[in-house]
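Removed: one protein chain of the complex. Kept in place: all other protein chains.
Order as written gives the chain letters A, B and C; numbering starts at 1 within each chain.
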Amino acid sequence: MLTGVAYTTWLERKVIGRIQNRWGPTRVGPFGLLQPLADGVKFILKEDLLPDYVHKGLFILAPMLALVMSLISIAVIPFGETITIAGHTTALQISGITHAGGGISDINIGLLIILGVTSIGVYGVALAGWSSNSKYSLLGSLRASAQMISYELALGLSLVGILLLSGTLSLREIVFSQSGNWVLGGHDTHVPHWFIFPQIVGFFIYLLAAYAETNRIPFDMPEAETELVAGYHTEYSSMKFAMFFMAEYVNMFTVACLATLLFFGGWHGPHLGFLPPIGQALLPVVYFAAKVFFFIFLYIWIRGTLPRFRYDQLMAFGWKFLLPLAIANIIVTSLIVAWGA
Amino acid sequence: MVPLSWYLILSGILFSLGVLGFLLKRNIITIFMSIELMLNAVNLSFVAFANYWNTHPVADKSIVPLSGQVFVFFVMVVAAAEAAVGLAIIISVFRTRETLNVDRVNLLKL
Amino acid sequence: MTKNLNLWVIPLLPLIGAAINGLLGRRFKNAMVSAVALLFTAASFGWAAWAVWSVWPGSGVALPHIEVLTTWITAGTFSAPFGFQLDQLSMIMVLVVTGVGFLIHIYSVGYMAHEGGYYRFFAFLNLFMFFMLTLVLANNYLLMFVGWEGVGLASYLLIGFFFLKDSAADAGKKAFIVNRIGDFAFLIGMFLLIQHFGTLTFAGDTGVFAQVAKLPQDTGWGWITITALCLMFGATGKSAQVPLYVWLPDAMEGPTPVSALIHAATMVTAGIYMIARSHAIFNLAPHALQIVAIIGCITAIFAATMGLAQTDIKRVLAYSTVSQLGYMFLACGVAAYSAGIFHLMTHAFFKALLFLGAGSVIHAVGGEQDMRRMGGLRKLIPVTFWVVTIATIAIAGIPPFAGFFSKDEILGAVFHSPYGGPVIWGIGVLTAGLTSFYMFRLWFMTFFGELKLGSVDLGEEAHTAHAPAQAAHGAASHSHGHADDKSHGHGGVHESPWVMLGPLVILAVLSFVGGWVGVPQFMGGHNEVEHFLAPVMQSAPAVAGEAVSDKDATTSHAGEATPENTREEWLLAGTSIAAALIGLLFAYLFYYKSPELPDRITSKMHGIYMMVLHKYYVDEGYGAIFVKPLLALSTVVLWRGVDQGVIDRLVNGAGTASQGVGNELRQMQSGNIRSYAAWVALGGAAIVAYMIWLGVTR
Partner (left out) sequence: MVHQVLFIVFGLICVAGAINLLVQRHPISSALSLVVVMASLALIYLLLGAEFVAAIQVIVYAGAIMVLFVFVIMLLNAGAEERTRGSRMALIVGVPGVIILAGTVGWMLVSGSGRLGTVSISSSNFGETHNIAHLLFRDFLLPFEITSVLILIAIMGAVVLGKREN
């Protein structure tokens, strides 16, 4: 997982480089493939210095909190169907409720847990900014927490449409409910049964809110280099900074996975009969990875292209545009569902 | 299995601690937190009873087992509203009085 | 057949008038005020007349006609309705009250024209009307008592109308207090009724009288007698009988119309009305009746003798009123209630007339009330002279004027009644003679001889100087009240304006013909009043021994007029006429033929004269016996001891104590949120502990 994160950074730098007509990292290894490794080593070897006049406990706690929460949230995400290895049937998922069979089954409120955990993740940012006793950090964290609280609403509401359509909170079942194709008026339109199509509005709300949640461009006020040096992790260095860094990218992964699961049918994809059985077995994972990769790329792409909002614009956008839009989306969806039922 | 009384005792302890906090803390924000603590204690007993009535259903359906959890939901809503308004009040108080110490905000007398 | 007459409107109208005048009158012009007052009084009179007409016997309406608006008070099993009752008795009363009241309102417009507090006067007057009508229309003792107290209040207000004058204020207080004594007895009587009957309603199956009818006669001193005596005592208070008559003469402090309306025509008759109303109870209590009769006759003779020597014109009338009321009491005492009511009616006419006439005289002579300064007014104010003449003849009891019939009625009843008998009858006749004597004395002194205005001979002054304060005050009162009169042309003797004379004339006519409705059998008439009132009075059970039978003999049974019966009647009537004429003769001799005669007589029997002049020193006696000890008691014990010693100390102590407690409790009010929270916590703990205790004990 963390390797994935590391290479995401590499990917990002490459892509941004390309977008900005430059090469990006090339020195370390072929195509700079070892660059993330070097970065990691550098982070670890650097002196972990603790500024004076900081609230030590919280200062140390904050990054851990951020990282742990992001990891927890990604832990509940299923990235494949159940797989049977040596007679043990287990869900392709990191954490879940261990049941009698010893295998792992799904948590039936996975979505809620993710939301809750991400909301806890806010503390990392807030505490970081507050504990490190510096006005830049404080302002950054204030912005960050305000922004996160605001956009959590839009995020949560944008998912309600999915819940209405699928009728469950379990990610796995949401994915199952997206299998097959849309059937309109009795005949099979060869369009996959993904929720993106009915929930296109919800999807875009989700995407924007999620970007804001992860403090990515164009919503990266908290770490607006030009305004406040580096936002809430101005005072951080070496490993603790790395933790924030990783937390951010893990969150990106989480968002991407969620988008995949909720809107793009998770691991469902065209059935390829010609592959060998092992291939058949791994195919869903591949599909899933591909979709996630697409979203990661989307992140980088947007970062490369879009400028930054102004803070008040950000808030106004969140409260005055996204939130009402999400509510309207819920109303329409629920009406349709009720009418269909 | 856990006796119901344990849950209730736990909630009682939390509640009493909340009251103590209300009485002893000076910082108005902390006092608010104490209130939240009390609410949580009550919620705990709600949920415990909800479960209890689910496992020990009464003869007549006078008690809906899950209603406890629904009440928790309501309590949360009320708590949220209270927190929003309360914190707004705190902010305005702070603006005028430049302090968060309730002992210094004692205009509420003849 | 029952129809709804909305009797409640009758009292309500004057109340509205009082409210309007009392609240807004200050801003009104006098014309407006009088318009309002007259309008509502007239309306009330009209409504009353219509109501009476529509329930008149033969109209098919069941009598008594009762209209209960709502339940007024409910306490346990006892409940007093808020209802009105109209039967023959209250018909007469209502008509008298509203009619005479209306006339006197008109009169007042002229009489009070120059007084301050015009609107106040009319507001009070209307208020009095309201209460009086409530009194006579009530269908239970409690509501009646409301009216009873109310008229007391109104009369207090009106007696003290010139409240700037101590004597007026004192007179008001005196009247009020004396009345209170009577009311106290009345209250006790009501309590006894409640105790024994559980109700205070007059009529109806559960009413007091229906229940009384079932009771045997109380020949001893049982509770019925006590009740009757209590009621009787209350009546003595209200209608100025011995021993509680003392307030009435002083009540003359009030403006003359007030004296006419309240203290002659209506209010003072309330007692009579009450006794007549509760005759059923009295019939069961011979002793009570006996006492009533005796009190009546004593009052009559006392007051008459007192009236002999008075020189203040209004006081003479006041005492004559008392003595006439004594007559009515006497009538009730001999169970000739209808005769009493009859006399009440006629008396209302001529006494109101007399007072108004006197007022007119006073008005004419610019506020002078001492007869000795009057005289020879016959020419100067002819109209007043004639109407007063009629009234005088009427009260003197000379046929065919009103007074004669009613008085003769009473005397006849007295003669036959076991409670009366020849002795009391004799006293009654003597009183009649005295009455005519002092009335004609007044007449002669006022209208004949030559006008002596302003010329004061000190000898007389000396007498009046000794006389108790009220006389002097009485004289002073109008000179005060009419202080401004002299200033604008009232100085010379002059006839009153027609707004005052009109009512006089009407009343004169009434007191002339008023008696004819009661022409007794033996004179060829047939006593409508008796027959009219018979149903009410018959509602009394016929168990009252000879009393009732004799009453019947004189009243309803007078139908079979046996010869000796008739001769007897003639005899009695002749005697009373003779007495009246003798009185007239003496008055003529003393005060017209040889005016010096009285002085000689008085100088000869000076003691008695002084005694009479000073009204037998009754006021002084009361002063010495009751008032002074009471004052001393209240000063020493109640005021110094109880009031200052106990009550004040308690009050102040309470004050200081609460201050101290407050000071302590203020610490609680620290404005500190945490302290408040602490108290809340304590309270919550207490509640929880209590609930748990409940749970444990259960």
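Note that in this section a residue touches a chain if its C-beta (ideal position, glycine included) is under 8 Å from a C-beta of that chain, and two chains touch if they have at least 3 such contacts.
Predicted, not measured: the structure shown is a model, and the values here were computed from it.
Listed by label, the shown chains that the missing chain touches in the whole complex are A, B, C.
Among C:I188, C:A213 or C:A677, only C:A677 touches the chain that is left out of the view. Check A:I77, A:A154, A:L169 or A:L314 against the missing chain and you find that the one touching it is A:L169. Touch with the hidden chain on the side of subunit B covers residues 1-10, 12-14, 16-21, 23-27, 29-30, 32-34, 36-37, 40, 43-44, 47-48, 50-52, 54-56, 64-67, 69-70, 72-74, 76-85, 87-92, 94-95, 100-104, 106. Residues of subunit A in touch with the missing chain: 55, 58, 108-109, 112-113, 115-117, 119-120, 122-123, 126-127, 129-130, 138, 141-142, 145-146, 148-149, 152, 156, 167, 169. Panel shows subunit C; residues 668, 670, 672, 674-675, 677-679, 681-686, 688-689, 692, 695-696 of it touch the chain omitted from the view.
Heads up, the rule we're going with is that only the chains that are shown with their structure count from here on.
With every chain reduced to the mean of its CA atoms, the largest distance from subunit C is reached by A. Put simply, the C-alpha centre of subunit B and that of subunit C have 76 angstrom between them.
Averaging C-alpha coordinates per chain places the centre of subunit A 104 Å away from that of subunit C. Work out the mean CA point of subunit A and of subunit B, and you get 34 Å between them.
Those residues of subunit A in touch with two or more other chains do not exist in this structure. In subunit B, no residue reaches two or more other chains under the touch definition.
Residue ranges on subunit B touching subunit C, taken from their complex, read 19, 22-24, 31, 102-103, 105-110. Residues 666, 669-674, 677-678, 681 of subunit C are the ones that touch subunit B when the two sit in their complex.
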